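The other protein chains are all here in position, but one chain of the complex has been omitted.
And now, subunit A:
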């Protein structure tokens, strides 16, 4: 049982370390957001799973389950909010990014998302021409 807990905790620590290295190494704000919301959430989930197996009683398991559930629910929402805000304040994409699906579809002043590029090009948020 202890060996199993050790393996789970080691995997969680590796994922947290990879998230930290990715936060340093990634070239772009949006890629850093993806590191934050995937690798770190998985790592902390594995660490708290190891804690639940170590204590093996109802109160600790319920508390770790609530923490993991809350992290899994709030990480995508927070990542979407930060990504939207950083797209509006003008963070450019990485210069080797292949495509930008939102190019020209956000309105600069009203913050409305349109489904296609319209005929008011001065209002569109466009990161390729900045």
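Methods note: a residue touches a chain if its C-beta (ideal position, glycine included) is under 8 Å from a C-beta of that chain, and two chains touch if they have at least 3 such contacts; residues count from 1.
Methods note: contacts and distances are computed from a predicted model.
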- Name the chain not shown, per its UniProt record: "Chemotaxis protein CheW", "Tripartite tricarboxylate transporter TctA family protein", "Extracellular solute-binding protein" or "Multisubunit sodium/proton antiporter, MrpF subunit"? "Multisubunit sodium/proton antiporter, MrpF subunit"
- Message: Even though one chain is hidden, which residues of subunit A still touch it in the full complex?
- Response: 2, 5-6, 9-10, 12-13, 16-17, 19-21, 23-24, 29, 32-33, 35-36, 40-41, 43-44, 47-48, 50-51, 54-55, 59-60, 63-64, 66-67, 70-71, 74, 77-78, 81-82, 84-86, 88-91, 108-109, 111
